[in-house]
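Here the complex is missing a single protein chain, while all its other protein chains stay put.
Residue numbering begins at 1 within each chain, and the chains themselves are lettered A and B in the order written.
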Amino acid sequence: MQKQRSINFFLRNLIVLVLGLIMVYPLAWMVMSSFKDTKLIFTTAGSLWPETFVIDNYINGWKGFGKVGFDVFFKNSLFISIVATIGTIMSSATVAFGLSRCNFPGRRILFSAMLVSMMLPAQVLMIPQYLWYNQLNWVGSYLPLTVPYFFAIQGFFIYLIKNFIDGIPRDLDEAAKIDGCSFYGIFGRVILPLTVPSLITTGIFSFMWRWDDFLSALLYVNDSAKYPVSLALKLFCDPGSSSDYGAMFAMSTISILPAMLIFIFLQKYLVEGISTSGLK
Amino acid sequence: MKSISSFINREKSAGIIFCSPFIIGFFIFMIVPMLLSLYYSFCDYNILSPPVWAGLKNYAKMINDTRFYKAIGVTFYFALVSVPLRLIFALLVAMLLLKTSKLTAMYRAMYYLPSIIGGSVAVSILWKRIFAVDGVLNSILGIFGLNRGFSWLGDTRTAIWTLIILAVWQFGSSMLIFLSSLKQIPASMYEASGIDGAGKIRQFFSVTLPLLTPTIFFNLVMQMINGFLAFTQCYIITQGKPMDSTLFYTVYMHEQSFSFFNTGYGAALAWVMLGIIGLITLVLFATKRLWVYEGGL
Partner (left out) sequence: MKKSMAVITAVLMLLMSACSGGGGSSPSPAATQPAAQETSQASTESSAGASLIVSWWGNQTRNERTQAALDLYTEQNPGIEIDGQFSEWSDYWNKLATAAAGKSLPDVLQMDYAYLEQYVSNGLLLDLTPYIENGTLDVSNVSESVLDSGRVGDGIYAITIGINGPSMFYNKTLLEENDITIKDNMTLDEFIDKCREIYEKTGYKTALPYNVDLNFTEALLRGVGVQLYEENKLGGAEENYEIYYGLLKMGLDEGWHISPGVLAERAFGSVEQSSLVYGSSPENMSWCAMHFSNQLTAMQNAAPEGVEIGITTWPTADPKLSSYLKPSQFFSVSADTSNPEEAVKVVDYWTNSVECNEILLAERGIPASSVVADAITPLLAETEQLVSVYINEVVSPNCSPINPPMPEKASEVMASYKAIEERLAYGETDVVSAAQEFYAEGNRILGGN
């Protein structure tokens, strides 16, 4: 019996480990390639380990483009992602509470609208949104990349937080009501503190999605000094002229660091925050 | 003063006030552009000049457009294959990682990492390198003597699978969602069924799976929608080649709108896709009653 258990344990760990390594291989390849001479990357694609480690790609890549170095691009990405994330958390939590705890006419319609907003391809909205933002004179600034997020336009997060709130027993609401709390009070004093795990989850996902988004930046950010990293990376790959893949891989490696770090340190919140006990 | 405060404190008003950010945002940032785009779908529009009303011309064009049907076919195939695969892997690995050990955190990171970086340009280029004729996959097959110099990206039967594998590779996010749900199943449930004599496999099917159905449903809906809207990877890796065998609908839409300047037609295509996704979501919600356990814990 004991032997059976330990064989199971061993097997299970082996499968998990091997599969895990396969999962991670492409990434490892990219990181390793960033340390290879850029001309050799594709010719030595089969071997993971570089023959000689060079950091030229990092130096070249960091220089960036024109007069703008990657430090500026990173600062830009951080600014955009953080601001948009704050907006997302604040607004999504508010709306989630409303949908979860309040009964009002049009609630179902709103919920459906929320689902619809998740089903829209970005291309549908691309040109009309551009024209609209142009009218508002927002093109050329970070406004289109940040302001909308203060209005809970990403249904996914509303859905996520709402489910979490659904799982919080209503007795707490009742108790607060008896104590004379208004809805606003319940939200601020009772529910909000309890939803912190899901808020953190929202924050993490939102940050990562904003970090990777290049389509909006492409349309609305004109000044190359304001480019976020996601857009800057594309500049490395211009077909028809020399593409510096080494530098691109190097900068890509650096650009996934924030997401990785966030994930590694905030892992347990991620799992806690996705409470689905109230999924109906 | 008193009537205002009693007004905003009523459940109905409070609800609307809480949801107001979304209501406002939806109107300003979504409805207006959506209606504009709907208008374009009924116009001859090439972006560079103002749109000209053309009635149902674009929609009629769609009916005879073979590439349109091809794109729908490819996209459906992609979604209907990659999504279930993703969910299955996500669930299986979540189950394997359930028993927390010191290494669990590391494993979770390993499986989740692909999802974090999956959307990037670098990964797409990477993917091409893996499936190239002289690429990594063939090299590894060569170790086992199985290298035939097969062109995975150049063959119409396998090209789409490179994209499917890329999508499934990023199952980490679904896995996390399953993990958290699994953790919420009280041990008492398992104990109870264990007492009744159920073995591990039986437990899985009669306890775990039913209780997981709400999560599976959520994941299914989300992933399906994302599957139909997939764009970046296809755009960078295959652009629809070879012979449109990997022509994702959104890529086709993009090509029509921006490369061919048939933007009115592109808008019409977008609305048709929206309709299709809407229909599928409705169907999924309708079947909910049949297989999703609503009892809660």
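To be clear about the criterion, a residue touches a chain if its C-beta (ideal position, glycine included) is under 8 Å from a C-beta of that chain, and two chains touch if they have at least 3 such contacts.
Keep in mind it's a predicted model, so treat the numbers as computed, not measured.
Of the listed residues B:26, B:131 or B:248, the one in contact with the hidden chain in the full complex is B:131.
Here one chain is not drawn; of B:183, B:241 or B:288, the residue touching it is B:241. Touching residues on chain A toward the chain that is not drawn are 39, 42-43, 63, 65-68, 72, 75-76, 79, 83, 86-87, 90, 126-127, 130-131, 134, 139-143, 146-147, 150, 182, 184-185, 188-189, 218-219, 222-226, 231, 234-245. For chain B, the residues touching the absent chain in the complete assembly are 46-49, 125, 128, 131-134, 151-156, 159, 239, 241-244, 255, 258-262.
The criterion applied here is as follows: only the chains that are shown with their structure count from here on.
The mean-CA centres of chain A and chain B are about 15 angstrom from one another, to the nearest whole unit.
Taken in their complex, chain B has these residues touching chain A: 9, 11-19, 21-26, 28-30, 32-34, 36-37, 40, 47, 93, 96-97, 103, 105, 107-114, 116-117, 119-123, 125-127, 129-130, 132, 134-136, 139, 169, 176-177, 179-181, 183-184, 214-215, 217-218, 222, 225, 229, 231, 250, 253-254, 257, 263, 266-267, 270-271, 273-274, 277-278, 281, 294, 296-297. Across the interface of their complex, chain B is touched by residues 12-13, 15-17, 19-21, 23-24, 26-27, 29-30, 42, 45-46, 91, 94-95, 97-99, 101-107, 110, 113-125, 127-129, 131-132, 148, 150-153, 156, 158-159, 163, 182-184, 187, 208, 212, 230, 233-234, 237, 245, 248-249, 252, 255-256, 259-260, 263-264, 267, 270-280 of chain A.
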